[in-house]
Structures are given as C-alpha cells and as structure tokens.
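Here the complex is missing a single protein chain, while all its other protein chains stay put.
The block that comes next holds chain A.
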Amino acid sequence: MEPGEIHALLGENGAGKSTLMNVLYGLYQPDEGEILVDGKPLKLKGPSDAIGAGIGMVHQHFMLVPVFTVAENIMLGAEQVRGGIAGFLDRRRARREVTEVSERYNLRVDPDAVIEDLPVGIQQRVEIVKALTRDVDLLILDEPTAVLTPQETEELLTVMRSLKAAGKSIVFITHKLGEVKAIADRITVIRRGKTVGTASPEASRDELAALMVGRNVRLTVDKTPATPGEPVLEVAGLVVDDDRQIRAVDGVDLTVRAGEVLGVAGVQGNGQTELIEAVMGLRPVLAGTISLAGDRIDGWKPKKVLRAGVGYVPEDRSVDGLVKEFSVAENLVLDIYDRPPFGAGLALKPDAIAASAKERIEQFDVRTSSADAAVGTLSGGNQQKVIVARELSRPLKLLIAAQPTRGVDVGSIEFIHSQIIHERDIGTAVMVVSSELDEVIGLADRIAVMYRGRIIGIVGPDTPREEIGLLMAGISPDAAQERNTDAVPGDGPATDGGPASDPGSASEDEA
C-alpha cells in the first residue's frame, strides 16, 4: 500500500478478503507470515494495536450504538473525561472533534443526531469519521456499498476520493466490479485465500470476473419471451407492519400470472420482505387481500400456504431457509418431512429421506461431502441450491424467490437462474425479489419497483437501468419535479428516512 492510494480487494464468496482484513485489524492472529508497516514488522494483539499503528476499519455491519448520538458513538472506546476522579464525559470535546474532522474531510455529519434516526449512508459516514478521529492513515472499508442506494454509493466514492487527496490510504473490499473500476488505483484479486493477481482499473470487467472466479463466466440469463397465462397471485390493497409495528407495506396491488416472472426491485427495507412474508402467512395482514389461483389465502398458516403449492426461497437462507445444524438430507425435507413418503404418522422414514436427498443432490448439483453433512458446512452457493432444490421438488403454482442468489458464487447463480426460468417455462408464476438490479432485469418479464411500502412503478425489463435506479430512490421521472418542492421528512422505513432527500435532489440533477 502506498500513501494516498485506493487499493481494491476483490474476491469471490469466502475467498478470504474479510479474514485478511480482520487479521490486519488485529481481530484474528496470523498463523504464519507478518505484516509490514513502513517497512517494520507489526505484531497486532488486538484492534487497539491496529488503531495505534494507524489502521482503521469500517465494518460491513456498523458498530454503532443506535440510541447514542453521533458524538457519543465517536468517543465510544476512547472516552475523554474531565473533572478528575469524578470522570465526567467530555462531550463538548467529542463534539468539537467530530466537527473538526468532518470539516477537514468534507464529511458532513451532525454531531448531535441520534444514530438510529440517520439513514444508512450517513451512519456509514459516522463510522468513517470515527476512524478518522483516531488519526488513522490506512482505512479498511469492508463491503461499504452493500447497503447503499446508488446515489449514496456515489457520495461514498466522492468521500473516498477526498480522503485519498488528503493522503489517506484506503483498502476497499468489495465484489462490485463497477465500483472497483470507478475508484481503485490498484486491484488485488483474491481467490481461495491466495492472491491470484493484481490488475489495474483499466482491465475489463470480464477479465476481472474471470480472475476472481477462475474461469470465464456468463453474466446474462438466457430465456425466451414469457407466455403469461391466468393470474395466480393477486394482491390487493395489502397493508402490513414490520416487527417494530411500523407500516412496511402500505397498500400494495400486484398480480403475478402463470408463466411469467415478476421482478420486485427496490433498495432493501422498503417493504419487500414484509410483502412476501405476508403472502407466505408469516406476517399478519392488516388490510387488503391475497389470493392464490382464486382462493383467499390471507390469514392462512404458513404450512397451508406451502401445501397449496407455493414455493418459497427466503431472503436470508441462514436465518429463515436452513437449519444449519441439520444435515443436507434433513434440510431437503424441512417443509415436507411429515408428508409421505418421508413421514408416516409419527415416524420419519429415514430411507425415503436419504433416497430423495441423493436424487436432489445429483439433480441440483449440490456439492457436499455427503447427504449427512451438516448444511452449515456447505458453501453459500450450495446452501442456496439446497433450498432451491427443496422448493422446486414439489409441484408449484407460485414460486417466491427472495434474493435467490445473494452471497452465491457465479457458477451457482447461473444454475439457480436457469432453474427459476425453467420453473417459469413449465407454467409456474414466479415472483423474484432482489435488491440486485441486474438480477431483476435479467430474470423478470415485468419489474415492479417498491419504495417505502408502495409499488411506485411497474416497468418492462428493457427500461433503462438509470430510470429504475431513480424509481428505487423514490423518484419517478415525472414526479421528480413536484417532489423537489415538498421535501417530506421521512416517516418510512429507517433505511431511507429523513435526510435522504440529499441523494434525491442530487440524482434529480442527473435526470
């Protein structure tokens, strides 16, 4: 690393990027090898040593206390006290530091704002300011753009550039080739814990992807035009609250027809999760109706919805999709364990479960040491394949796939996409929810964009991605003008509340 350099660390799922950086930040101890800072070997016993050596890290999940103010969060861990033994916290000084740093690097944050009121992009900025107040020379950003809107990402890139201009070095961990090309001075690609190459940002996207995965990958989805049939899922006027009793879905109307893929795009936290959970019977419906092939299914229990021919690939496989301690075979029957041939009365039929598992593992190309291996030992892609295999192994009317390829390696993405399209082609209605716009565009025959609990537009897959991007930020092209005049303070989902009007107006200029 050179001073004033932005170094991108690029790598596939589980390639060891995060581990490497955690070693650098002193969270893990290296088994072998050493770290050199200014030519001197460095022995890190913990994060405090790393901070002492001028290394700061912004984690993928922010390490902020939601109910504290920005200033309080920033002094956390390095509390300055005054008044001797009485030990009053020196809030004023913390506030001054925040203001100082944010002015010096042009990172606007209000030191008295409470973290939980801030949008994600600003929270991240607080993390960066926090690192900077510790006088770091090297800043590690672990997948910083994963939770940001396109506009927020742009702002982050601007911040990174100004930090670079101030002589700070930045390690930028990501898997987003576009960002890497936009900002990095040097790119190191890691695969299976080894550096496989260093590239310059001029390298083409395909080259970088190939370097990461180790083979040439196809990044588009092959499919024929859809032949939509009867409506299968009909949602009308749906209202659903999230776990905090805050309105998450606010009057959604949707129709998914047999033989088509409806893509639901949107920045995370705009009600997509609650929408599908309501359809699955996992979340109470407060108003509106949901029908499946003519039957009202709102108020049904999840088991009944599943039995009615709905396949569900949950958004978060490790929380909702799989029981990690269970074997692959057991996970493959997680929602049909009590149906013949797998269960008869009170007894399970281990032989039938094993036989079916063997078949599915082969059919869906699940790479596992055995059907008895705990599913938690599989890679993310193979775990996802287990879920997909489970859901597609029974006749379906409707398939709901949420983030079907999140954290999945490229090979598995291709496979899962082709399975989804295959399911569409045999006449199943498919609803794909993804915050990955490319995935939605690639799979969907129609795209519904969700923003603050509403569908703010349904567009075709040929719509320019800029337009969809703006919709995702809550700006429909014609509504942009009026939105500018009444800048409503956000009462919607926390990820996109309040001062988010900043990116809004910024993007409006582009429009």
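A few points about this structure:
Please note the rule applied: a residue touches a chain if its C-beta (ideal position, glycine included) is under 8 Å from a C-beta of that chain, and two chains touch if they have at least 3 such contacts; residues count from 1.
By our rule, contacts and distances are computed from a predicted model.
Matching "Cytochrome d ubiquinol oxidase subunit II", "Oxidoreductase", "ABC transporter permease" or "LuxR family two component transcriptional regulator" against the UniProt entry of the left-out chain gives the name "ABC transporter permease". The chain omitted from view is touched by exactly one of A:E116, A:D135, A:E362 or A:E466, namely A:E466.
In the complete assembly, the contact with the undisplayed chain comes from A:E439, out of A:E97, A:E274, A:D298 or A:E439. Across A:T133, A:S327 or A:S356, the single residue that touches the chain missing here is A:S327. Even with one chain removed from view, chain A keeps its contact list with that chain: residues 10-19, 22, 27-28, 60-61, 143, 145-150, 153, 173, 175-179, 205, 208-209, 212-213, 219-220, 265-268, 280, 282, 301-307, 312, 314, 316, 318-327, 329-330, 334-335, 337-338, 343, 345-348, 350, 354, 371-372, 374, 376-377, 380, 403, 405-410, 413, 434-439, 465-466, 468-469, 472.
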